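A short write-up of the structure that comes next.
With one protein chain withheld, the remaining protein chains of the complex are depicted in position.
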Amino acid sequence: MTTSTSSGRRGIRLGYRANLVGISALGVILLWVVVALFAPHMIPHSVGEIVDTDYFGPVSRDLWLGSDYLGRDIFSRILMGARYTLGISLAAVSIACFSGVALGMTAAVAGGWLDTMLSRFLDALNSIPSKLFGLVVVAAVGSSIPALIATLSVIYTPGAYRFARALAVNVNTMDFMVVARIRGEKLPYLIASEILPNILGPVLADLGLRFVFVVLLLSGLSFLGLGVQPPYADWGALVRENIGGLPFAAPAVLFPSLAIASLTISVNLLIDNLPRRIRDRSPE
Amino acid sequence: MSDTTTNWSRSDDAMIERSIRGGASRRELLKLMLVNGMAMAAASTVLGRASQAVAATPVKGGALKAAGWSSSTADTLDPAKASLSTDYVRCCSFYNRLTFLDQAGVPQMELAESIESSDAQTWTIKLKKGVTFHNGKDLTSDDVIYSLKRHLDKATGSKVAAIAVQMTGFKAVDKNTVEITLASPNADLPTILSMHHFMIVADGTTDFSSGNGTGAFKCKQFEPGVRSIGVRNPNYFKGGPNVDSFEFFAIQDENARINALLSGDIHLAAAINPRSVRLFDGVNGFALSKTTSGNYTDLNIRMDMAPGNNRDFVEGMKYLVNREQIVKSALRGFGVVGNDQPVSPANFYHNAALKPKAFDPEKAKFHFQKAGVLGQPIEVITSDAANSAIDMAVIVQATAAQIGMKLDVKRVPSDGYWSNYWLKAPIHFGNVNPRPTPDILFSLLYKSDAPWNESRYTSEKFDKMLAEARASLDQAKRREIYNEMQIMVSEEAGTIIPAYISNVDAVTEKLKGLEPNPLGGMMGYAFAEYVWLAT
Partner (left out) sequence: MRRQISSLVMRRLLIALITLLIVSIAVFSATALLPGDTATILLGQSATPEAVEGLRKAMHLNDPAIIRFLKWIAGIFQGDFGTSYANNVPIANLIHGRLANTMKLAGLTAAIAVPFALTLGITAAMWRGTLYDRIVTVATIGIISVPEFMIATLAVLLFAVYLKWLPALSFTNETKSFYDLMRTYAMPVMTLTFGVSAQMIRMTRAAVVETLNTPYVEMALLKGASRPRMVLRHALPNALGPIVNAVALSLSYLLGGVIIVETIFNYPGIAKLMVDAVSTRDLPLIQTCAMIFCLGYLALITAADIVAVLSNPRLR
């Protein structure tokens, strides 16, 4: 397949063909990024302040998205939560996927003992339950946002590795790889120029999915005491602490869930609708 | 009615029942309750329960199923080791104590026929005759001595070793009489023996997994962390329980526990969140049972290290805690405002004249300024391990921010909280379970050398008063001393007790006979042998 290298045909945007779904998904993500950046200036109430004597209060003129289980403003809490959910999840998923995919491709191309060692080591890592892992991190280095990001990255690297390696192993057997090897190309070139373009689509899909998992696990680890500290809370934690409002269909539990869904669905739709030129590069 | 209007007690219920008998209308009653500060939702539920209780006579039969809130592989049927409510409930159904506390907090005889002493130091306990263990063995004085002496052996791992240590001499006078000598006089012994850990087991028992006691149910199945099933003990000395069998397990997730009750899978869901009370409003077939028994979560400031070694900091914190808001927002009215001392209104010796410190941010600011800490970040350790501690921390943090005081709330894992942070961190939260006597509370928590001296409070005068009150058999004198001691703790110690927390159990209306008890929720954990299932 040849990719369209010249711009100037159907629906041009920054030299890439894009479609409406992709652009709207990008729009939602950018919106949340803006919210995350400027949240402290946008919130109508302080996140820790109790502004409602009632709990799980309804949507009102003053409290746009109702109040939470203590009577705090949910709208403000969601805006501030965007910083944690977006920042921590993006950082963690990038680190996990970058290291996982890089190691996976290296293992597939290099093969032999390096492959075996890496694979077994990461399998072993994957076998340690995440709760135990989280508790050990709290005990060893204490609670902080970097520690939280590092923990999430370590938890999700083995999965990214295994999937990337499985894809790369298949590509590695193709004729053009044999040719490239005969040409005497070095490992970094093989990985970056021959393997990666051929597995990018599934790898990106994997990244999108891992992003969802990270967003959800984040709140679990916060509840263990690792990471975001009160009165702040990430979106998952907002859902969790207000889950008692579920039987009442309280806005306090619905809106954080919607926030999570809007972000994760957008990230995945954006990946699915990336311009073909980025997503499906094939060897020339 | 009491001055603390949110404290809905059993006596209030009794009053409602009387009024119903007297022909009061539902409307009048609701009004009466609302005037007294009860939320509409709770009021109508309580009313539902009271009108049911009027026409109640026990029915035999049925399989009782109930769910607590915590359970693990460490579940045990060894009363000395019992640590969770789940263990207490099971022990209460399989074993008996020498005494138990009634609704009013007065000790009544259970396995004991009588407990007497002339000097409060040497006590003679006569046992009831004809009581047998599940395996057929008769109850004798040897069983009692074995059961009590176990707590002194460190290898037992007893939770009440610190209390049992005062029992220094045990003598079997005859088959049914035991004589206990105390290290120093203690008039509270009958009450102490009503604690769940002092259940009587058979002499020589080392494996407790079969639950061989004298209790209302025989243990049919016990899987730690899964469930227990007991069947009616036909030879029970009190005449057998009402239900045929009793199954108990824990559903940790509060929503799941309530849903299991609503769907009819269980008859009782223990310890529900006050916010869930709304769920039962307008739903027929369910009732709530509320107990305020002296459980509390406290904010502890260690006075032997910075910043708590500065008296002004402690004073400032006491003014900073908005007790009313904690009861209103964190506990949703299911609690009573506290006054920084551990003896709750449910206790006979509670000093009702001692008023809580009023919330006053300006005074707090003044003290913080004087202590030179205003604007400095101060770390406050909190955890899910202590009931509502995170909510309380957040509330205090928000008020502090308004006067320019920065509190760094640090949430730490509940895993290992009691051994790593509690008593250790300079400022942290603690949680204290109901204890039946002021003497136990003060000895464990406030005496100069107390094992759990949360704020490192030391006072020679306090220690002397404690010993004096303990030895006295004169109730009026004891009350006077305990009143004074409550004031001392409230003003001098570094423990801030913003509220006594109520426990709310939800039950189906089929479950009858459940009553509050000062030892805790679920009728002091002993409900299984008293309740019945209406058909």
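A and B label the chains in the order they appear, each numbered from 1.
Please note the rule applied: a contact is a pair of C-beta atoms (placed from the backbone, for glycine too) under 8 Å apart; a residue touches a chain by one contact, two chains touch by 3 or more.
Since this is a predicted model, take the numbers as computed values, not measurements.
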Considering the complete complex, which visible chains touch the unshown chain? A, B
Candidate in contact with the missing chain, chosen from B:Ser72, B:Gln402 or B:Ser448: B:Ser72
One chain is left out of this view; which of B:Gln108, B:Ser184 or B:Gln252 touches it in the full complex? B:Gln252
Interface residues of chain A toward the undisplayed chain are 1, 21, 116, 120-121, 123-129, 131-133, 135-136, 139-140, 159, 162-163, 166-167, 169-170, 173, 198-199, 201-202, 204-206, 208-209, 212-213, 215-216, 219, 236, 239-240, 243, 246-247, 253, 257, 260-261, 263-265, 268-269, 272, 280, 282
For chain B, residues touching the missing partner are 67, 72-76, 81, 83, 153-162, 209, 223-226, 249, 251-253, 255-256, 259-260, 262-266, 415-416, 418-420, 422, 451-452
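Here, only the chains that are shown with their structure count from here on.
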Could you put a whole-Å number on the gap between the CA centroids of chain A and chain B? 45
Across the complex, what residues on chain B touch chain A? 254-255, 273, 275-276, 278-279, 325, 328-330, 332, 382-384, 390-391, 393-395, 397-398, 401, 408-415
Per the touch rule above, chain A residues touching chain B in the complex are 46, 48-50, 53, 55-56, 69-71, 135, 138, 143, 222-226, 229-231, 243-248
